[in-house]
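Down below is the structure, laid out as structure tokens.
The complex appears here minus one protein chain, its other protein chains still in place.
As written, the chain order gives the labels A and B, with residue 1 at the start of each chain.
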Amino acid sequence: MKILDEIANYFKEIGEIALFAKRFFKEAFKRPFERKEFIRQCFVIGYNSLFLVVVTGFIMGLVLTLQVRPTMQEFGAESFMPAMVGISIVREIGPVITALICAGKIGSSIGAELGSMKVTEQIDAMEVSGTNPFKYLVVTRIWATVFMLPMLVIAADAVGLFGSFLVENVKGAVSFKLFFNQVFENLSYGDLFPATIKSFFFGFVIGLVGCYKGYNSDKGTEGVGRAANSAVVLASLLLFIVDFIAVFIADIFYEI
Amino acid sequence: MSKEKSRTTRLGIFVTLATIIFIIVVYNIGNKQSLFGSTFKITSVFNNVNGLQKGNNVRYSGINVGTVDNISFLSDSTLRVIMTLDKKIQPFLKKNAIASIGTDGLVGNMIVNISPGSGTDQVVEDGDQISSYTRIEAENMLNTLGQTTDNIALLTLNLLEIAEKINSGEGSLFRLINDSIMATDLKRAVSNLRITTQNINTLSSQFRSSIEEVVQGKGVLGYLLHDTTFEGQLNQLYSNLDTLITTRTTPILNNLERSSLDIAVTTNKLKNIIQDLNLNHGLTGKLLYDTAAAEDLIQILDNLNQGTNRFNQNMEALKHNFLFRKYFKKQEKQLKKFDKPPASSD
Partner (left out) sequence: MDITKPYRTTKTPLIEIYGLRKSFGSNEVLKGFDLLLNPNENLVILGKSGSGKSVLIKCLVGLVDVDEGKVIVLGKSIPDLNQKELDYIRTEVGFLFQGSALYDSMTVRENLQFPLRRHPERMQHFNEEKLVREALRSVGLEYAIDLMPAELSGGMKRRVALARMLILQPKIILYDEPTSGLDPITANEIIQLILRIQRDYNAASLIITHDMDCARVISNRMIILQDGINYAEGTYTELSKSTDPKVKAFFKEVQPISL
């Protein structure tokens, strides 16, 4: 019985998120657009996560190259390193790692912020002062994550490739020009565009889940913590599901 | 307010940088696929495109200059390949250029190679068709090489048989050695056989050098022959020949001290045959570019085989007919000698 309840709750939550998403799309394109708040959220979400994402991306490129290099060397295929690292970072590792980091940083902060606003009646206060809080808080945040995540992914990709180049340069004496020439030589639009489109959806998932959890948080400080925590967990899970679907669709449109 | 402004500015810088990076990447990828900048199209007709696909690179003298735009059937056995090329190379591409399909490395993608034609001709124009050249496929090449190897193995076997037959002829030859009169003749014969051996060596080195010509030959055959395993096989072959000559022939020479001038003659004939083959068919790397040359190679090797057979036959003839004939002749002579003194004493 308890398990049945849990299953029922699970589907209920999926339904609620779907309704929340529907409400977002209904309000997302309606005027007035909260431009100032959107820019502020872009700053908070995009710019303030930049350092974290860039550092992670750099280490990611560094470590990936260091780990894969010996194996490639065994096959005498070190010259494939830039191509391999380039494709794996651009296609998969860059977007997914960045999205997971952002789910942790942005998802939890949105969840906690909206949760505490809900608990302290700030959302009600907004409503009575004639501002649609859904538009002001949720729509702007989701738009901000949708637009900022691809930017962060690009930054992480660029820095990750630079980290990979440093390893190649030190260990294999590969010049900057050769490294990036090889990277671009082996990238195609079939690698870049699905990854970029995927990033938009990753941003949407992080924003949507963070806002949903915060906006529907329970009363009390405990509820705020729970909202932040479950936002991260659910967002991370959904990211992988979206990634799977994205790869699936990309395979249909772009033959590998 | 100023705090707000600086925030917006920093955000703006970030967004601009990210967008610039994205555009650079898009441009670079697009550039590779000749999507930007002015291009022109040329076509070429092939019988078989060997798995060439749309988007594969086109190289002119080894530099990427464009991509394959489209491949379509022209008739049941001909295919038209349309290539989009960078406008910048147009002044260097003449109408007599030749397109061929090859692979990028041993396991790489298919590519279209355009080689400049010899002499001078007009510069190509948009939509022109250039002639194509169906290159020997790797598979055919390997087949040919397999046959070649078989032939060489057969040759070795034949040489071995000759040696064994010389060995088996020991009995009758041994008797010959006991004959003191035969000694000088045989000594001469041995020296002749030495020359023969040298000739065989020369033959071997000539064979080696013709193979080396093949090895030096450019193109698919070239890299296949550079393959270490194949080279190893060839070396094995050489050493087999060497072993044959040194370990088999020399003991025979040492033990029997026999043979004759005619072996040398026969060997010279064989040598001439091979030289003729070499000269007539010009077994050079250049000719190996086409199937005809490859077939010639097979022909040459067949001839070589036949030559060896002839050598074999000559050896047989030498052993059975000539030697024994001479032996019987000498026997007769001796009988006459034995008969004569009594006669002269009369």
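Assume a residue touches a chain if its C-beta (ideal position, glycine included) is under 8 Å from a C-beta of that chain, and two chains touch if they have at least 3 such contacts.
Keep in mind the model is a prediction, meaning the values are calculated, not measured.
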For the chain that is not shown, enumerate the shown chains it touches in the whole assembly.
-> A
Return the single residue from A:49, A:98 or A:116 that touches the missing chain.
-> A:116
So which of A:131, A:169, A:188 or A:216 would be touching the chain we can't see?
-> A:131
Can you list, in ascending order, the chain A residues touching the missing chain?
-> 113, 116-117, 120-122, 124-132
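Convention: only the chains that are shown with their structure count from here on.
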Approximately how many whole Å separate the CA-defined centres of chain A and chain B?
-> 58
Complex contact set, residues of chain B against chain A = 4, 7-8, 10-11, 14-15, 17-19, 21-22, 25-26, 28-30, 32-33
Residue positions on chain A within touch of chain B in the complex are 39-40, 42-43, 46-47, 50, 150-152, 154-155, 158, 184-185, 187-189, 192, 196
